[in-house]
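With one protein chain held back, the other chains of the complex are shown just where they sit.
Coming up: chain A.
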Amino acid sequence: MSRTPPSARRSDAFGPGLDDTGCHILHIDMDAFFASVEIARRPELASRPVIVGGLGNRGVVSAANYRAREFGVNSAMPMVVARRRCPQGVYLPPDFTAYSRVSKAVMAVFAEYTPKVEPLSVDEAFLDVSGSGRLFGSASSIAAEIRRRVSADHGITCTVGVAATKFIAKLASTQAKPDGLAVVPVAGVLKFLHPLPVSALWGVGEKTAAGLARLGLRTVGEIAQVPPERLRATVGRAAAAHLHELAWGRDPRRVEVTRVDKSVGAEVTFETDVAAPEELARAVLALAQKVAARARRAGVAGRTVAVKIRYGDFTTLNRSRTLPEATDVGRDLYRVAMELVTATVTAPVRLIGVRLEGLSPAGDGWYQPRLGEPEHGWRDLERTVDDLTARFGGGVVTPASLLGPDDTPEPKGGRRRRD
């Protein structure tokens, strides 16, 4: 799920057995997470290229195991390209319920070693183990133990970078992938960092890298040697200072346990462009329910509802509306999102997204009901669905309008359970 690793040389600047004095930060990244989870429950796939992602025409690769990567298959690649490069691969649709179960279990393992865990996504987290030494040993021994446990308990591998800062820890894990452990000693940071290409720096994408290349700057070390003033014209004042700091291995960010998301959102790309209003409405309803459920799980409510609409020609429109009261109720979200969609859409839609912004903690349990609102309204209904989903998996209860023609009312369990 991480970006393509900067092409790097293995060097003696980092490795599993180096001095970890002063290194308190671990960056743990699951290797080809979705694919690994699939392989863990179907070990016969282990020797084959496994690709997980949307299998339709417009699907995108979400994860590819290392066997598949040998064929040039990478995450975020269009599925059609992947199939062309690796026709013999095993292609699987994503089972997010299973991934999120494993993700939770793995995060729980991390939490046994330190309370300071900052999850970055389902398969990635920063840990600050500065207070764990007495109980669990040094940072690198904690890293080794976590790697062993994740592998033993879940049959998947992860890579851990150990360093004094988040930035270096993350770079270290990127360099050590897959199934690796890398310590970057405090004294060795610059030796590790400076040979790397500029794209290794956090915040440098293709465009910035091209701009820096025009200045003749290709490695991190070259950036470090240039006064930040010289970078300003290319990347702007703030980014210049930021890049300069990073190039010297300085990153003051701490591991934030309660990372407050700025927004919660979900989007869907259709198989073929959709023009029918009722089909759009169904998609918006499904997205609204999903976003609201995520907001409730995170304990946040938002006041601004935003929609993203992309037409077949990739023209993308964003529209938003701010409500008088924050909400975490899918039905409210749907109503506003649908108003925005109806007022905006003028052509067949390729992609549609719903997002809840302006998040605040969901009022410590206090909320503003409507006048005369029954004590048990939509909010309670949706919360009950949350509980059922947590117990029985996604899709056990779903709005009737989202049922497809093949959804029979027989009690067969959730329609999305494939295992």
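FYI, a contact is a pair of C-beta atoms (placed from the backbone, for glycine too) under 8 Å apart; a residue touches a chain by one contact, two chains touch by 3 or more; residues count from 1.
Basically, contacts and distances are computed from a predicted model.
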For the chain omitted from this view, which of "Allophanate hydrolase", "Cytochrome c biogenesis protein", "Beta sliding clamp" or "Dihydroorotase-like protein" is its UniProt protein name?
"Beta sliding clamp"
Of the listed residues A:L323, A:L381 or A:V397, which contacts the missing chain in the full complex?
A:L323
Given that one chain is not shown, which residue among A:N57, A:T315, A:Q368 or A:S401 touches it?
A:Q368
Missing-chain contacts on chain A, rising order, are 301, 303, 321, 323-326, 335-336, 339, 360, 363-373, 375, 379-380
